[in-house]
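With one protein chain held back, the other chains of the complex are shown just where they sit.
Labels run A and B following the written order; every chain starts at residue 1.
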Amino acid sequence: MARLSKDRLFPVEERSRGLARELYATTRDLPIISPHGHTDPRWFAENAPFPDPARLFVTPDHYVFRLLHSQGVPLEALGVARADGGPVETDSRLVWRLFARHFHLLRGTPSWLWLRHAFETVFGIDESLAESNADAVFDHIAGCLARPEFRPRALFERFGIEVLATTEGPLDDLRWHRLLRESGWSGRVITAYRPDAVVDPDSDGFAANVEAFGALAGVDATRWDGYLDAHRIRRAYFKDFGATSTDHGHPTARTENLSRDEAAALFDKALRGIATAEEADAFRGHMLTEMARMSLDDGLVLQLHAGALRNHSTPMLQRFGRDRGYDLPLRTDYVRALRPLLEAVGERADLTIIVFTLDESTYARELAPLAGVYPALRLGPAWWFHDSPEGMRRYREMTTETAGFYNTVGFNDDTRAFCSIPARHDVARRVDAAYLATLVATGRIDDDEAFEIAHDLAYRLAKAAYRL
Amino acid sequence: MARLSKDRLFPVEERSRGLARELYATTRDLPIISPHGHTDPRWFAENAPFPDPARLFVTPDHYVFRLLHSQGVPLEALGVARADGGPVETDSRLVWRLFARHFHLLRGTPSWLWLRHAFETVFGIDESLAESNADAVFDHIAGCLARPEFRPRALFERFGIEVLATTEGPLDDLRWHRLLRESGWSGRVITAYRPDAVVDPDSDGFAANVEAFGALAGVDATRWDGYLDAHRIRRAYFKDFGATSTDHGHPTARTENLSRDEAAALFDKALRGIATAEEADAFRGHMLTEMARMSLDDGLVLQLHAGALRNHSTPMLQRFGRDRGYDLPLRTDYVRALRPLLEAVGERADLTIIVFTLDESTYARELAPLAGVYPALRLGPAWWFHDSPEGMRRYREMTTETAGFYNTVGFNDDTRAFCSIPARHDVARRVDAAYLATLVATGRIDDDEAFEIAHDLAYRLAKAAYRL
Partner (left out) sequence: MARLSKDRLFPVEERSRGLARELYATTRDLPIISPHGHTDPRWFAENAPFPDPARLFVTPDHYVFRLLHSQGVPLEALGVARADGGPVETDSRLVWRLFARHFHLLRGTPSWLWLRHAFETVFGIDESLAESNADAVFDHIAGCLARPEFRPRALFERFGIEVLATTEGPLDDLRWHRLLRESGWSGRVITAYRPDAVVDPDSDGFAANVEAFGALAGVDATRWDGYLDAHRIRRAYFKDFGATSTDHGHPTARTENLSRDEAAALFDKALRGIATAEEADAFRGHMLTEMARMSLDDGLVLQLHAGALRNHSTPMLQRFGRDRGYDLPLRTDYVRALRPLLEAVGERADLTIIVFTLDESTYARELAPLAGVYPALRLGPAWWFHDSPEGMRRYREMTTETAGFYNTVGFNDDTRAFCSIPARHDVARRVDAAYLATLVATGRIDDDEAFEIAHDLAYRLAKAAYRL
């Protein structure tokens, strides 16, 4: 029932807590740099009110609905759309009540913190959600959402967002980004180029995607050279809408540096649907090197999000479609997998490759040692399941000693849940303040260094790494 | 020489320590739910005195004798029986002296805590064991053991055990459980069905086991359908002696969901001793899915203890037999391995599958994400080498943020060492109190939530998950 603690996530010992408070006081109000995420540009283009509390907080948030589902709540009852068109709950108040009744399941998870933070700071709700206050909280939030100061652009400004990147596929016409630009609104919402649909031979409709891709770019993308040209053309198009980065989601971190003929042959097989699993993987791996080469030309930062096995449950995929909480981490190798890419371009200090992982065992063993030597390589922040206080702490404890702070790139919220953006950045700033305070308290950095690093981690590194 | 600290395992900072004390005060005296372990039902059926200190604390405890052996103490000198009938030390006092002389080797291990706790709370011994007091402690414990209040049933009651599960093989006639039931004693000691001997084609005497299995069940278990029937019949028999769970020890977490014909063919090969290693593994994997399907019918909870390479040293296996400290953890995959099982039955909220691991790198990467979405899946507590303060802390820190508290199942002591049962539950309750106090102190849960969760972890979750 209490408000969130003002000292949350700080060390418990009084002197380190005091220093963490001081550090956080200098970063708390810094503008938010959100260089990677999955919010919907349409929100900002149209600036329409968010529909209702359930559709703001429950239905789109896989962190929330997967945890309720794990205790037997059917996704239908939470209003999650069926891929097969089957019926789901449409009464948002009923969805909200169900959410409220199970809110205790989120205890100890970052969602508890994010939601409490959003309730408190965005909607002024001082109590935790429970069955008993479900209706009252619903009505209060719904009332807020109807007011102009809770529309997307107003919240964007209130959140102090300096720049927000969305992520679009290669076939996206960027209409919402165009509309945004034409609107004259001053908020900086940019896109990022995520070409998986035309890079991953295992994507649904890969060959058709490539054809459409060529059509958009005005080249024949079904030939290897044309395909590469289409990437160049679409990258330029995305860049025109502010993109400073590309993003790549692969099941492994495998990279390849094939000859032109080998690559073209794989591409041809992939288009014809006859690439083996091994060939598809090699093709994906080679495309990372191609993308890196293009980055050397156009300056886009390359992000690699590796190691998720998507859609673990075939029955649930058929019932609900993608991104429904059934993407699961895989053990991932980086040292051997990234070698072809790094041998090709890793020494280029004018290139930035940012690697993310879902396999924490690689932080100290592989990623920090790699980022600690290759000029082109940087470590993305703790990602997805690890975007949490313990996850962030482990990230710092397992990467700093080998890679330092300056091979990391600040924080990414990586979210679809708009109201969680300030909450997530707040968690990151607090955890970093706590970590730095502990380093000072244990004599591992000087006091003045801690203040400088706190600012770097909260603001400067993200801007620099993403060229924002 | 001092008594154990009253504040052991609590946070060191004063305010969190205070809260941990308060939390622990509410769980310390809760009844013990011991839903999985390896104590001997004969103890409670016969209620004979335990023989002597060495045979109570040293000879049966692989944690103890393996650590002494690692520093060069021959197992023979510790009275561990030879499989080949060779001579071993039979003078328990000499074994005890050797144990006392090497007691310092246990420093920093959970055995130090467990033994000190048992010495102090069960036998009233306030000093640590050492060469100098070996005889005095031996005599004191031996004196106690001769008294009626130190017999198994009296200790069971004194320990506050509400229910204790033993583990029996499929060929066991459950005679001790029968005797127990007939004795009229009120203590609740139940069995659990561990069919490895008739499920694992690599078991000693697999084909003979299956034949005996059928004979016990009154069916021809050498045919596939009869074999499955025999399982159903024996499960019902075990259920009749209180079983609420089955247990499965496999070298990997591999599961399969084969067609009837494929499964029957593998079974046939296994019976004839011509299954390859791969086929044996596939058969074990398929049997987990069969067992889960039977659980849907009879309600038994399915436990999977995966990832131990048994009998690492062939010479030591030949000399001393199984369970002599030479079982070693293997890196284990769960995300890919459990997929067939979870696609088959993972969405069933009326099924409970509890998974344990010896590979901590899977907590955050695989097990918490899996348990955080599949309704049927729960995480067993920190197991075996990880049943320790640091192991339990890492378990909470690496699972809670993704799976929450309610996809875990409380504590299992999983022990053969009877006197360690209260000690182990005490460690778990203290570590959880410390963890919860830290979450409160860092603003990650509310104070009142912590008290509720403490009770859940110490008592309610184990009862609920194991249907006790």
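The criterion applied here is as follows: a contact is a pair of C-beta atoms (placed from the backbone, for glycine too) under 8 Å apart; a residue touches a chain by one contact, two chains touch by 3 or more.
Just so we're clear, the structure is a prediction, and the values are computed from it rather than from any experiment.
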Any idea which of B:Leu30, B:Leu145 or B:Leu328 touches the chain not displayed?
B:Leu328
Of the residues listed, B:Thr109, B:Ser203 or B:Thr222, which one is in contact with the missing chain?
B:Thr109
So which of A:Gly346, A:Gly391 or A:Pro422 would be touching the chain we can't see?
A:Gly346
Can you list where chain B touches the absent chain?
1-2, 4-5, 7-10, 12-13, 66-67, 69-72, 104-110, 112-113, 128, 309, 312-316, 325-326, 328-331, 358-361, 385-386, 388-391
Name, in rising order, the residues on chain A that touch the hidden chain in the full complex.
11, 13, 15-16, 333, 335-336, 339, 342-343, 346-347, 349, 361, 364-366, 368-375, 377, 397-398, 400-407, 438-439, 441-449, 452-453
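Assume only the chains that are shown with their structure count from here on.
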Can you check how far apart chain A and chain B are, centre to centre, with Cα atoms defining each centre and the answer in Å?
40
